[in-house]
Structures are given as structure tokens and as C-alpha cells.
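Before we start, here is the structure in question, set down as C-alpha cells.
Note that this complex is displayed minus one protein chain, with the remaining chains in position.
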Amino acid sequence: MFLGKVVGTVVSTQKDPKLRGGKLLVVQHVTMDLEPARGFAVAMDSVGAGQGELVICASGSSARMTEVTEGLPVDTVILGIVDSLEIEGKIVFRKEEEG
Amino acid sequence: MFLGKVVGTVVSTQKDPKLRGGKLLVVQHVTMDLEPARGFAVAMDSVGAGQGELVICASGSSARMTEVTEGLPVDTVILGIVDSLEIEGKIVFRKEEEG
Amino acid sequence: MFLGKVVGTVVSTQKDPKLRGGKLLVVQHVTMDLEPARGFAVAMDSVGAGQGELVICASGSSARMTEVTEGLPVDTVILGIVDSLEIEGKIVFRKEEEG
Amino acid sequence: MFLGKVVGTVVSTQKDPKLRGGKLLVVQHVTMDLEPARGFAVAMDSVGAGQGELVICASGSSARMTEVTEGLPVDTVILGIVDSLEIEGKIVFRKEEEG
Partner (left out) sequence: MFLGKVVGTVVSTQKDPKLRGGKLLVVQHVTMDLEPARGFAVAMDSVGAGQGELVICASGSSARMTEVTEGLPVDTVILGIVDSLEIEGKIVFRKEEEG
């Protein structure tokens, strides 16, 4: 899986019928230091991810293994919102509390 | 999925029988700023995409999950035409109205 | 799918039994201008492609969706010989007539 | 498969239900000299790998072929901890004995 940041939204009306109702988000790849990395993907959201959030994405056929994406022609899915990321024993990211 | 721009067409008569009738388009990869990126793919069209349009493509086995491509030996499919693309809260692309 | 040029042949006798009888060709990746690009693949031929021809290849599980490659341990197949390629409204390639 | 070093942990509570209970580790790619290489992956652990260990990972649909990951939406799995690595006849890595 790869880590990315949700940076945008794609709207498409003329699309495969199976994609109706699904939300397509633009996910910018990030490095382990959470800097923007080269490349991005359009991913179907399966967890209610929002703009700016750090997310975990799966690619390939595994992207069809969530309840939301089963049987759909999608090759990338957002399957988790990152709460915290620990690298070499240090917390390098912690999601801010809402409320 | 990745975003690309339809830039061309491939014609092939000597091809796998299952591909007969399908339309093979050349899709140039683009960056999030919609500049040409390195690389391109030959994709089967499933939505009636036209020259110059910004499209969403799926790769791998997921490319066979549309009605048009089921069971076909294709690893890339155009499954949506982009109406609009919003990045960091700004509309960076909006499809021009026809007519 | 990707476009490539057939540049060579691989001969192997000590190989998976399922591959017997199949022809393994070396396909050089090309750019949209049909210049050699970085990288190449060994592909199983399913259409009778010849040395120097411009071909369309599928990768991954989709490479096993032709009659020739069904169930075989191959991840790249040549599934079409390009007759012509049109980019931005210009014919950039047309296969020479034989005979 | 690729070789990598376990360098971190991802915590996510808002995630696909199937991922509950699984451990998501950050695996840094390494070169054959075991230097850090570009790129990293978030992988589900199937063998009890620990921080700093050199591991073998599988990607794609093959990542779902372990008992731990069967049917899960994961595209990378840690499926082995490296005891030793021999390159060109030299042992370039040997896991330190514990205890």
C-alpha cells in the first residue's frame, strides 16, 4: 500500500455505470517525511476521507477487495485514514483531534 | 486510476480476435496541473471518449471490469470523461460545454 | 497496453513445460514518436509478429486472456500488430505494404 | 518479491473493516548492498517482523495468498524475515542471533 494526501476531487458524469455513486479523490503521493512525492493517483474512497487527510491506498486487484469497490473497475482505493505514523521510533505524524 | 489526455488512435487489423470492434486510443499521462507527463498508454475506450478529452483510466485486471472489456486481453481502459477537476479547493479544469 | 518494436528472440529449452511451443520475443519500448524508450520486455507472441514490427502488448493478468496464453505463466503478450498510428491528427506511422 | 527494512508503523482506526487486527508496517526499499533505496511501502505483516529487520515482501494479488491476508484489500505483505543474504558468493547480511 502507499501513503498519500487527499488533494482534490474528480467529477465525471460520462463514466462506467458501475462507478455511479462512488467518490473519486485525487491522492498525492508522499515521502516518509510526508513531503509531496512525484506522482498521484485517482482513488475511490471507501472510508470517508476528506481533503488534506493522510490516507493509506491499495492498488491493483486488491483495490477491489473492499465492500465499496467489489467488482468495480477501480485500481486504487483509499482504505484507511492515518491516525499516526511512527518512523524509526519517532512519531512523524499525528492526526489532529477534531471538535 | 490515472488521468490522461486522449491524443491519438491505434489501428490494427492483425490482432487478437477478442479485440475486434473495440477502439484503441492513445492516452498521454498528465500531471495534476494537466501538463503532459512522461509516458503514455494504449487504452480501450468504454465511454466514447474523443480526441483531446481528459479521461480517467484504470490499469491491470481492473481494466477488465467494465461491460465493454470483460474477458478481453486489455490492461488499460478509459472509464470516465472528466467534467471537472478540483485541486486544493480550486477548479483547475472544467470541460467545455458542447453545442 | 504499451507500444513496442520487436527487436529480438529469446531461446530457452530449460523452461516451464507450459511455455513449450510458445514464441518469446524481445519488445523494445517506444515513445509516441516511435523512438526507442527505456526498457524492454520479453513477450509471448499471439499474432505472428515479426522482427521490426510495431506491436501492441498487454501486461499483467490481462496477458493471459488470449487463446494462446490462457493459463500460461506469462505476464506480457503481443496482441496486435500496428497498421497505423495517428497522434494529434497526424499519421505518425503506417505499416508498409508487403508483396 | 522485494527486500526491505522495517522502519515504522502506521496506525489507523478509520479503515476498512477487514483490516482490523492486522499490523501495518512501513517497509523501506533497499538495494542489494542493503542501502536505503528510493521508495517505501506500507505492508501487512504475516510473520511477526520487528523494527529494523530485513524482510521479503510480495506485491499485488500475490500479497493476498498468505493465511493472514486472504481476501483482504492489501497489496503488499511481509512474508519472510531474512536470515542471510548471499550475493556473488559472499554473505552480505546475516541476522544477529537473539538472546
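Note that the chains are named A, B, C and D in the order they appear, and that numbering of residues resets to 1 at the start of each chain.
In the analysis below, contacts are C-beta pairs under 8 Å (C-beta built on N, C-alpha and C of every residue); 3 or more make two chains touch, one makes a residue touch a chain.
Since this is a predicted model, take the numbers as computed values, not measurements.
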| item | value |
| --- | --- |
| Contacting the left-out chain in the complete assembly, out of D:27, D:42, D:58 or D:72 | D:58 |
| Chain D residues touching the omitted chain (full complex) | 1-3, 32, 46-48, 56, 58-67, 69, 77, 79-89, 92 |
| Absent-chain interface as seen on chain C, which is shown | 7-19, 24, 26, 28, 40-43, 51, 60-61, 63-64, 71-76 |
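Basically, only the chains that are shown with their structure count from here on.
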| item | value |
| --- | --- |
| From chain A, the most remote chain by mean C-alpha position | C |
| Residues of chain C whose C-beta touches two or more other chains | 61 |
| Pairwise touch network: line, ring, star, complete, or other | line |
